[in-house]
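For this view, one protein chain was removed and the others were kept in their places.
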Amino acid sequence: MAIQDKTAKAMPAGKRRFGGLLALAASMMLATTVVAKPPTAEVNTTNLAVTDDTVRVGILHSVTGTMAISEAGSVQAEILAIEQINAQGGVLGRKIEYIQEDGASDWPTFAERARKLLRQDRVAAVFGAWTSASRKAVLPVFEQFNGMLYYPTFYEGLEQSPNVIYTGQEATQQILASIDWLAQEKGAKTFYLMGSDYIWPRTSNKIARIHIEEKLGLRVVGEDYFPLGHTNFNSTINRIRLRRPDVIFASVVGGSNVAFYRQLKAAGIDLSRGDITLLTISVTEDEILGIGGENIEGAYASMKYFQSLDNPNNEAFVKAFKERWGENSVIGDVTQAAYLGPWLWKEAVERAGSFDIDKVRAASPGIELTTAPEGYVKVHENHHLWSRARIGRALRNGQFEVVHETADLMEPDPFPAGYQ
Amino acid sequence: MFSEYSATELGSILAMQGFAGLILFAVFVLMALGLAIIFGQMGVINMAHGEFMILGAYVTYLTSNLFANHFPDLFGSYFFFAMAFAFIATALLGALVEWGMIRFLYHRPLDTLLATWGLSLILQQTYRSLFGAREVGVVIPDWLMGSYRITDFIEIPINGIFVMILAIVVTFIVYLLMFRSSWGRQVRAVVQNRPMAGAVGINTARVDRLTFALGCGIAGVAGSAFTMIGSTGPTSGQLYIVDTFLVVVFGGAASLLGTVASAFTISQSQSALEFFIGGSMAKVLTLMFVVIILMFRPQGLFTLKVRR
Amino acid sequence: MSFKSFSDFMPRQDILSFAVLALILLVVLPLSLDIFRLNLVGKYLTFAFVAVGLVLCWGYGGILSLGQGVFYGLGGYALAMFLKLESSDPESTRIQSTPGIPDFMDWNRITELPWFWEPFHSLTFTVIAIIVIPSLFAYLIGVAMFKRRVGGVYFAIITQAIAAIMTILIIGQQGYTGGVNGITDLRTLKGWDIRSDFASYVFYFLAVVLLFVCLFLAQYIRRSKLGRLLVAMRGQEDRVRFSGYDVANFKIFVFCVGASFAAIGGAMFTLQEGFMSPSFVGIVPSIEMVIFCAVGGRLSLVGAVYGALLVNFAKTVLGETFPELWLFAMGLLFIGVVMAFPNGLAGLYNSYVARYVDRLLDKVFGPQRSSDAYRPASSDTVPPAAPGLRQNSTSPTEGAIS
Partner (left out) sequence: MTAGSNTDFVLAVEGLTVSFDGFKAVNDLSFYVDENEIRVIIGPNGAGKTTVLDLICGRTRATAGSIKFRNQELTKLKEHDIVKAGVGRKFQNPSIYGDLTVFENLEISYPTGRSVFGALTFKRTDAVVQRIEEIADMIFLKDQLHTEAELLSHGQKQWLEIGMLLIQDPTLLMLDEPVAGMSVTERQQTAKLLRTITKDRSVIVIEHDMQFVAEIADRVTVLHQGRILAEGTAEKVKADPKVVEVYLGH
């Protein structure tokens, strides 16, 4: 059976140029790892696909189907990270080979492909899954065959698996700081919660509602859900008009996003004029491409990463990403989180001195990454990342302007006490 | 639930809400007209109808790029050209599909359903290969994106008015074509008695091709208009297909007036339900309502009793 | 037994095709595939149940349901509810605010097990429910539609709408259904680990055995007078009605049979994969299930099984190597089976291979003896023209009433 093997070795030499910092780091790493290359029998006691020169990992995202739109950036980021790691000499002296599988936007297919990666290909780690549903579908497979999954998307929390490292924000990290900010900076008193009808928006809105009503003593004046793919928002917009909330808190996803922002603007609610404050937890730079910057200008988004972040790490990352994937690429929050996956795995493997899943897992908590484009991140005991929460204001050109950033790293709390 | 609002507010909301229903009505009419012609007049189930609409949307996207790059002065009016191009492109594709596929399948409605579903998959993948998996952002001229402020509370979206006018115009043209032109008489003759129509010298094959092309062309115009309110991506078309079919079937397949009436009924109930109970349950209730009514009146709500 | 002899029930060609299929599924595949691949085949087989049901409904009864995913889902969910309750004992869910209920309910602030979940504590109830609930639902739809003579295209569109409604409901009512994620993380059945390799083997063979039970039932229906009535109804429904039959009852019956087959398939999926999700219930999966049946040949039971296996196998292989091509392939498949091979694989077999096989069988066993003197001996023999070709609904309005 044919397998799509895109090894980094086949990569043209011209592509192996990276930003200054990383290149410097790369040459130093190269020197050290060539000297100390531990024997395979030592670093791989559980029959993973590790040879003297290579180690095999999997990338599992949707290349086809409705989710392909969203997952494409993650695939690119993961490939970029793997290529950069290889250019620095790989992991424990071994080049990373990756096998890319297509989840086809279909949860059962995700489970099937995950099983193939773990059982047949014996990969040392998998970077992938995007929607909660696909993660839920592959989770039992990873637990059964003891694999390691690096999951990039911000998600609803309520989960903590020994076999998953969650590189995106869980719900409280994304929501709590942003609502505090709205209450303090924008003086918001009333909120209208709306989202697509599935678990992530509902859970997020549940947390938001508890925080708004019970912790801050403010009011939620409406809560609304739409079937995935819904394209008619005029009635909701009327409801919003009638309830006159200070803030629309939106978690609409997919094609509905485009329809929502266009109809909002057409209805005379212009976010750029500040007619109303809208904060979304579902729109990244990727989504703005479809929505159109002119339609969403002035909306706020709560994310941990924006392409416009001003720091040297991000500068190098954006440059490398555009060199590899084209000048027109945009980088959203999830894409950056996906980029962290291979790096976090590399750090954990090297700290453990082994590719064995159990040892990598044991070594993971406490791993720090100072080179992350979003800044400094650290793996928590609960397998989520400590990271800063940020709020960006959408600009006409499709980028965000960062208007707020928490001073400290926020602790991930997938089972937030008092919010369940 | 209304006690906290003043009478003027409630009046305004009623007006706005009525308007929201009318916009949805116009959207449904545009979606369903093309299908009603194809299904009602030819008995063909075109599951690729949504993909034809999206073709119209992509043509609009290309036209907007063309104007932005080469005729920036005319950008404000590109939308009219886009709709014309969309009509031509989808009608041509429709004629091609009729020639290559549909004409072999007349009188096998279930088979047209499966074959056109296959076609829709192929079109989706073609769009993905050509335009990428991501939705494309169609830039709408500014004059189409604003709103008229009537009172403090009542604002009428211009694109809504545009869609409504378009729906009226398209319906009127279709009416003229089908009921006031010799071509329309030919179409109806073919529907009623194909061999006889052929015998009196009507080129039935040509009538079929043109009818199918016209239905697809209207889908293209609809898709073009929907770039103002919806998303344009390879799979966006699938979102429309069930709604569209229900509108057509609910109206009674053979009657254009029925299609319009059913679009009105469904849009108003859905729009009102959305206002009161939210989007998700509104959708479920509307669909159920339609399905249940159809069980009692399988011939559709607005058809006359005929002798079988 | 309503047949005069065994060969009335199973002509020689049918015995041969059943035997070959049994050989492939019970011997060849288990010996030649590793457990990972065999597990995949087991998953494909769950769709074969649906396809076999569709042969009866669509091929024989002329009823094209675009909502078989609903029944597949109902069967799958019924079993998933039982397994979820088993894995949600108070001990393993003690970190929840309300221990002892499924985790997704707890997340949705439901503090008590909903009443319709209660009976699913019982395995016996669950096993009965897997068959009965979908059949009952199909019965209700059938009575509502067929008694009012809704048929053909209208039936197809309405079943499609029902699939859409079910999906929105399941996704929207996530506190009770697990929402878009489905019901996941099912581990044990009566304390027995359903994820082990051994369990995979057991479930594979269980699926094959159940599939053959369904195949034999379908064969019985097909070869009985009811089967011939269905064929008769497909072309001349009025004639059957005016021969004293309540046509609707027969349609309802096959629709229920098709639904229960699909439900068994869904339950087997849950068992083999350890989860159930709304992604099987919607419009797209439901219409894909039709293609499994069409590829095998809409009149051939055994063909339907091969159709389900081959299409899914192609999906896996193409999906692994050329994901972009898969939709093209699938699209062409739909068009191809309608325009070029309306009788699918079985049609090709009958046109090109069957007579040689028959001649060979004649040589080996002597000419076939049968009391069935009025029927050509070969199995799923289909008339030269496609069944759809003779459907005589000339206009959509007429189709509605047919």
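To keep things simple, chains are lettered A, B and C as they appear, and every chain counts its residues starting from 1.
Here is the rule we use: a residue touches a chain if its C-beta (ideal position, glycine included) is under 8 Å from a C-beta of that chain, and two chains touch if they have at least 3 such contacts.
Every value quoted in this text rests on a predicted model; they were computed, and no experiment measured them.
Peer 1: Please pick, from C:Leu54, C:Val231 or C:Leu271, the residue that touches the omitted chain in the full complex.
Peer 2: Missing-chain contact among the listed residues: C:Val231.
Peer 1: In the complete assembly, which of C:Ser32, C:Ser122, C:Ser196 or C:Asn249 touches the absent chain?
Peer 2: In the complete complex, the chain left out is touched by residue C:Asn249.
Peer 1: Spell out the interface residues on chain C facing the chain that's missing from view.
Peer 2: So the residues of chain C touching the missing chain come out as 2-4, 8, 220-221, 224-226, 228-229, 231-232, 234-236, 238-247, 249-250, 253, 371, 373-375, 383, 387, 390.
As a convention for this text, only the chains that are shown with their structure count from here on.
Peer 1: From the C-alpha centres, identify the chain that is farthest from chain B.
Peer 2: A
Peer 1: For chain A and chain B, what's the span in angstrom between their mean Cα positions?
Peer 2: Here the centre of chain B sits 37 Å away from the centre of chain A.
Peer 1: Using mean C-alpha positions as chain centres, tell me how far chain B is from chain C in Å, no decimals.
Peer 2: Chain centroid spacing, chain B to chain C, equals 34 Å.
Peer 1: So which stretches of chain B touch two or more other chains?
Peer 2: Residues 128, 238, 280, 283 of chain B each touch two or more of the other chains.
Peer 1: Give the residues of chain C that touch two or more other chains, as numbers and ranges in rising order.
Peer 2: Within chain C, residues 168, 172, 324, 327 contact more than one other chain.
Peer 1: What residues on chain B touch chain C, complex-wise?
Peer 2: 39-40, 43, 45, 101, 104-105, 107-115, 117-122, 124-125, 128-129, 191, 238, 241-242, 245-246, 249, 252-254, 280-281, 283-284, 287-288, 290-291, 294-296, 298-300, 303, 306, 308
Peer 1: What does chain A use to touch chain C in their complex?
Peer 2: Against chain C, the touching part of chain A is residues 1-4, 63-64, 101-102, 104, 106-109, 111-113, 115-116, 119-120, 131-133, 136-137, 139-140, 144, 156, 158, 197-199, 202-203, 206, 225, 227-228, 415, 420.
Peer 1: What does chain A use to touch chain B in their complex?
Peer 2: Going by the criterion above, the answer is residues 64-66, 68-69, 72, 197, 223-227, 229-232, 234-239, 241-242, 254-259, 262-263, 265-268, 286, 288-295.
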